[in-house]
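Now for chain A:
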Amino acid sequence: MLLEIKNLKKKFVNNTVLKGIDLSINAGEVVVIIGPSGSGKTTLLRNINFLEQADSGKMTFKNKRLNLANLSNEEILWVRRHTAMVFQNYNLFKNKTAIENISEGLIFGQNKSKKVALQLAKKSLDSVGLLDKQDFYPAQLSGGQQQRIGIVRATVLNPDIVLFDEPTSALDPELVGTVLYDMKHLADQGQTMIVVTHQMSFARNVASRVVFFADGEIIETGTPSEVFDHPKNKRTKQFLSAIAEDY
Partner candidate 1 sequence: MFDSNFAIQSFPKILAVAPMTIYLSIIAAIIGLVLAILIAVIRERKVFVLSPIVGIIVSFIRGTPIIVQMYVVYYGLPQLLIALQRWGINTDSSGISAIIVAITAYSLNAAANISESIRSAYHSVDYKQYEAAISVGMTPLRAMIRIIVPQLIANLIPNFSNIFIDLIKDTALVYNIGIVEIMAKANIISSVGFKYIETYLDALIIYIIICWIFAKLFQISEVIIRQRVFATQRIN
Partner candidate 2 sequence: MKVSKVIVTLLNGLPETLSLLVASFFFASLIGLSMAWLYLRKNPILSDLAKIYLGIVRGTPPLLMLLLSYFGLPKLFALVGININDWAKIFFGIVGLSVGWGAYLEEAFRSAYLSVDKGQYEAALSVGMDVKHAFLQILMPQTFLIALPNIENLLIGLVKATSLVYVMGMVDMYSKATDLSNQNQGVYQLEIFIILALLYWLIVLLIEWLFRMFHRYYRYVEI
């Protein structure tokens, strides 16, 4: 088991967003979380690398046991340095070029020398065919290019898990394909991923496990075929039939 979350709870003011989540992921798995907007999917993801802090719960990551209600700065940094995140709005550093965006984490997160970091960044940028964009600032790139660089920025760190937070939601429809292609390629290479998305075709074709999430709870989990073709829970069925035309 690479990551195990036990009874994670999170409240915003007086609104409970996560009502005791249990989730475990093996190395090499691609877990896709689907569900209605505002159900807490993104919050769950942000609790895994502590961009938000849970109220209570336990987490075991790489055999290290963590108390989510009481984390030290070292623990937070350690988890962040073994995970990476791809954001809905890309969040490429606006004051850094494409290649600097990628090298930044290697230099300041993994203490690599600038030279080595830039070499690695160059290589990984080349592997997705964006090397000609290395000196461009984010504002000079299309949304699709920005997000693909966002993925490279995450994977170049060689993380144990990559967290995808609705990576294609902000993209124009014609640009979604290239980003999903990069993600599928990553999955094929055995990268462990947790993906929050509304792209049902991606969930169906790439996921090793699909989690249906609603109202801050995991309602149903199983293989793509189990969840999509034979949903057991009434709410899963409702959700799937409501979005039927989308997939």
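Selection rule: all candidates are chains of the complex that A comes from, given by their letters.
Odds and ends about this structure:
The criterion applied here is as follows: a contact is a pair of C-beta atoms (placed from the backbone, for glycine too) under 8 Å apart; a residue touches a chain by one contact, two chains touch by 3 or more; residues count from 1.
Source: prediction; values computed, not measured.
The listed chains 1 or 2 are all part of this complex, yet only 2 touches chain A. Across the interface of their complex, candidate 2 is touched by residues 49, 51, 77, 80-81, 83-85, 87, 89, 91-96, 104-105, 108-110, 136-140, 153-154, 157 of chain A.
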